[in-house]
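The structure follows.
What you see is the complex with one protein chain gone and the rest in place.
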Amino acid sequence: MEIPYTATARPDTGLFNAKLGVWMFLASEVMLFGALFSTYVLLRVGAPSWPHGYEILNIPLATLNTVILISSSVTMVMSWASLMMKEFKKYKMYMGLTILLALGFLIVKGFEYGAKFSHGLYPSESTFLAIYFTLTGLHGLHVIGGIIVNTYFWGPGSKMWHTDPQRFTNRVEVAGLYWHFVDLVWIFLFPVMYLL
Amino acid sequence: MDLTHADNVKKSVKAYIMVFVALMALTIVTVAISTLHLSVRAAIVVALFIATIKAGLVASYFMHLISERKLIYAALALTAIFFLVLMVLPVLHYLEPIGN
Amino acid sequence: MKEFLGLPLDASAHGTQIDQIIVITHWLMLLLFVGWGVFFIYTLVRFRKSRQQQADHVGVRSHASSYLEVAIAVFEGALLVGFAIPVWSNVVSAFPSEQDALVVHVVAEQFAWNVHYPGVDGVFGKRDINLISEDNPLGLDRSDPVAEDDIATINQLNLPVNKNILIYLTSKDVIHSFGIPLLRVKQDVIPGQTIRVWFRPTMTNDQIRESMAKRYTISRGQIPEGLVLSVAMDGYQASDGSLILEKGDYVTEDVIEQLIAEGISEVNAAPDTPMEIACAQLCGLGHYRMRGTVTIQTAEEFEEWLAEDAEYLEW
Partner (left out) sequence: MSDEETKENSTSPTEAIETAGPHVAAPHVVEHLELGFWRKYVFSTDHKMIGIQYGITGLLFLLFGFSLMLLMRWQLAYPGEAIPFLGELFGPDRMPEGIMLPEFYNQLGAMHGTIMVFLGVVPLAVGAFGNYILPLQIGAIDMAFPKLNMASYWAYFLGGVTMLTSFFVPGGAANSGWTSYAPLAVIATMGQTLWLFGMVFLITSSLLGSINFIVTTIQLRAHGLSFMRLPFFVWAQLVTAFLLLLAFPPLEAAGILQLMDRLAGTSFFLPSGLVVSGVPLEVSGGGSPLLWQHLFWFLAHPEVYVLILPAMGIVAEIIANNTRKTLWGYKSMVYALIFLGFMSFIVWAHHMFLTGMGTTISAFFQTTTMIISIPSIVILTALFLSLWGGSIRFTTPMLFALAFLPMFGIGGLTGLPLGLAPPDIHLHDTYYVIGHFHYIVAPGTLLALFAGIYYWYPKVTGRKLNDTLGKIHFWGSFIFLNGVFMPMFIQGLAGVSRRLYDGGAIYAHAQGVLHLNEFISVSAWLLGLAQIPFIINFFMSMRKGKKVSDNHWEATTLEWAATTSPPLAHGNFATVPEVHRGPYEYSLPGHKKDYTPQNERVEV
């Protein structure tokens, strides 16, 4: 027997299960990153001196990454919109782009990390670098998670489009919500770590 | 806007493009401002202000929070409160040591 | 109530205020517990099935409980506004000026309390973590001119009575907690921070022992572990008139043997070192033995001790 409201919304709440579920998950993610940002604030307030991000970190690369991530958010929402308009081919294209952009983000990040390590700048060097690596590293893990999910929906998971299009669209929407959240975290991370 | 209808989705695609342009523009603005090396306080205020606008755009349009259900709003409001608590109270404790 | 609760003797100026709040809250608690308890038992008996076949769907109709809840809330509010918050702001975190107090530094480490007095000049010498060694646990820089007369002790805190004491607490390694139950003082010691704590002792160790003295039943091999009963309030004589135990002597195994031989089975005694620093924060495997001794003396005795120790500690 099927669990109700996986595809259609429950009339009185107006939501299907996964959507409520992912929002709850995102709420917990807000608290997770919130704690780390709180750590950042506390360490910075308590430190006798704190470096400016731009003295240590690579702003052009990070700006590039911001552009990449924002673009991937757009392609993600477009992939969902394509499904809504019943254009499966377009979906495939946009979703594919999203994945590629995400990979691009990781590659740039990899360069950034590599450059730091080659200069002997490890997390143990200072609390600034410690929080920098922890925050961006955790964000990077979220990007990887997003890539895995999106690749599944781009590849094998997309078969569901032919059997249960409504439910598949829901799934992409939910994956999108998560992906936009990853973008959203970066939108704060970028100025906080790099620009201040 | 009810996003369960294909027509409405078509319209919203335009909005997505506009939002994309706005996000790019704001990214450039925030980087540009950072090269001015404002005082720490001013820099924080400006940077967080811009970031909040960007986040607002992403949440409202890409995550269609602008037309979401009350239930979600309630849950997020709750989260926002606790988020603020977590940001503010530990720092206050830190700034007000015993004997002041 | 205070006796009923078994609060230890209080030898500080602010302690009564803390005890007062403890006592008041416990009265409140007792009142509520007994009140509810009586209602509870009565209800259980009265409405048991064998007496009450049919339940009343609604039950209680009065609103008395709401008034009760409001009353408790008001009482708690009064406790807060009338006692707890003022005590915290006027006593705990209102520090005396340094001129007005004896300033001592205490540095905690696994598992000891290092005490640092400024000496006659009243100025603390520099401490440097790179100088820390076996016989200089504070890392005191003796080349610093003001450090010359500084006095350092381990696990021994001597203080004058009736004087404000202001202690600067730091830790070398982990979090400890500077607790002196008899002074109603407890303050976490957090590495990386200097935290102050203050109090004013109102009794010397002698007076404390005097008021703590009680009768102990003695038997062979039964000296309380780690604590030597001492300072018998009156001496004990053997039948031949010789003195077995004099005021201030320790009750050792030997003495107990002798006393028992004389048919004495009780002594009036008090702990030798009643006042102690108890580490109240888990700080590692030796947490349980991180005990310091506090000796409260008269001003003269204290000065004497300082002078003697200063000599003894000459480097």
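Each chain carries a letter (A, B and C) given by its place in the written order, and its residues are counted from 1.
Here is the rule we go by: a contact is a pair of C-beta atoms (placed from the backbone, for glycine too) under 8 Å apart; a residue touches a chain by one contact, two chains touch by 3 or more.
Please read all numbers here as calculations on a predicted model, not as lab measurements.
Although it is not drawn, the missing chain touches A, B, C when the whole complex is taken into account. Across A:Ala7, A:Leu43 or A:Met160, the residue that sits in touch with the chain not pictured is A:Leu43. In the full complex, subunit C touches the hidden chain at residues 5-8, 17-19, 21-22, 25-26, 28-29, 32-33, 36-37, 39-40, 43-44, 47-49, 52-60, 65, 68-69, 72-73, 76-77, 79-80, 83-85, 87-89, 91-93, 109-110, 129-130, 132-134, 137, 139, 172-175, 177, 179, 181-182, 184-188, 190-193, 195, 224-227, 271-274, 276, 278-289, 291.
Panel shows subunit A; residues 1, 3-5, 10, 13, 15-18, 20-21, 24-25, 27-29, 31-36, 38-39, 42-43, 46-47, 122-127, 130-131, 133-134, 138 of it touch the chain omitted from the view. Although one chain is not displayed, its contacts with subunit B can still be listed: residues 71, 78-79, 82, 85-86, 89-90, 92-94, 96-100.
In this section, only the chains that are shown with their structure count from here on.
Each chain gets one centre point, the mean of its Cα atoms, and the points for subunit A and subunit C are 54 Å apart. Rounded to a whole number, the gap between the C-alpha centres of subunit A and subunit B is 15 angstrom. Within the complex, the subunit B residues that touch subunit A are 3, 6, 9-10, 12-13, 16-17, 19-20, 23-24, 27, 30-31, 34, 40, 43-44, 47-48, 50-51, 54-55, 58-59, 61-63, 69, 71-72, 75-76, 78-80, 82-83, 86-87, 90-91, 94-95.
Considering their complex, residues 13-15, 20, 23-24, 27, 30-31, 34-35, 37-38, 41-42, 45-46, 54, 59, 63, 66-67, 70-71, 73-74, 76-78, 81, 84-86, 176-177, 180-181, 183-184, 187-188, 190-192, 194-196 of subunit A touch subunit B.
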